[in-house]
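One protein chain omitted, others in place.
Every chain is named by a letter (A and B) in the order it is written, and numbering of its residues begins at 1.
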């Protein structure tokens, strides 16, 4: 199309993750003829990861009134203009593949992980938000909430190499910040307490792991490397490299976070 | 169309919420050409809030076998026949705008809040249920559960000025009653214990606030103005103007409900 993206960075990725994805998709298409047409149109016909991702997201998030072509242009435009977004997609793919034992291939993640797809859509929505295009950013995040059941406010800042595992029912509020190398399981809330204005959502450090169903509320800090146990309700700061469990959550220093990680 | 609605009440709403919504949509359409066509077809072409809402819900909840036109007629018919439904839509819009700091405009709520849309669809389904049209009411609530991940039995009675914030995974059972001015966060369950027949779901008083992930089970009463903390499991009555937290939840009198509200 007439998009203005430059594929030069992508073109230089010889032997990188996109080549691996195409190889995996080709193998799947040969092994499973019922999926061949699907794999060709989502992966194999595209020259770059960016075009494949934009096509896939455009299809998934489209509706009778938000056409796939409009969304494709939107996602491809964002990915083409931002090296951060391009790097983030690759870092997220590697994080999912590395940390989720149920993930069998990069291609599997790209096509099937709604947490990965919701995160990439959020990154594009966040870019729109940062450019002052609030109504479009909100329309996009609203579609993500409907289609993937992942509700991330477009203003929230999310780092690189993130694993959203299973992802159903994740809610992340407007002033939340998530560092790099963070793993967030399903049903997790990074919310406000309703008692604060302005900065009112959690700040999550690098390398944090938040177990299934955990609820972190308010402008609290979860330090780098901390773990939040499944089902915990966190209302206060959690120091780095500690584990917090329970309702209300209490910090358990030096204990390795059994039950905090869920595949 | 050939619908029998009377727009007279709506026509008298000079300077009301519908005029404000149209003004907001026009501003958004001018600022964001990518959304102009979407905003025209969902808001700007419609003469009344009722027609806009019926069109939007009909599109969202349609499927290859449940056509948008059938659902549009259904919603417009319900809204046209019931002044309660028309007043409820306006009261809910005002409640969301007032209580959710992330809500930027009435138009934003009307178009993007799946909690608001699920609630309006429930109100129409409840009206069908009350008329004995059970199979249609159940088909409608089933679509709402699939599309918005909000599962409200059509027999449940829901008051006015309700905020369903984020709304993902909300479940409300058949004999539940929710008062006016109630705020319900995502993942909230108003369910049964499985030990009772007949009246087996919670009764929620006016002005109650139920935090994210809270589970209220059985034919218990949550008194007016009470707050239920995030992640709480409530199995007994909660007196008015108290706060209940924990699993199982205990009442904390006189304490302002930190962590019970989530934006």
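As a convention for this text, contacts are C-beta pairs under 8 Å (C-beta built on N, C-alpha and C of every residue); 3 or more make two chains touch, one makes a residue touch a chain.
None of these values were measured; they are calculated from a predicted model.
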item: Sole residue of B:138, B:177 or B:224 that reaches the chain not shown, by the stated touch rule; value: B:138
item: Omitted-chain contact residue, chosen from A:86, A:153, A:186 or A:200; value: A:186
item: Residues of chain A (touch criterion as defined above) contacting the omitted chain; value: 28, 31-32, 34-35, 37-38, 41-42, 59-60, 62, 68, 101-102, 104, 108, 111-114, 147-149, 166, 168-169, 185-187, 209, 212-213, 229-232, 245-247, 256, 258-263
item: Residue ranges of chain B at the interface with the undisplayed chain; value: 63-66, 70, 74, 133-136, 138-139, 141-142, 145-146, 149, 151, 153, 168-169, 171, 173-174, 187, 189, 191-195, 197, 200-201, 213, 215, 217-218, 231, 233, 235, 247-248
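Simple rule for what comes next: only the chains that are shown with their structure count from here on.
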item: Copy-to-copy rotation for chain A and chain B - C-alpha atoms, rounded to a multiple of 5°; value: 120
item: Computed distance of Cα centres, chain B from chain A, in Å; value: 28
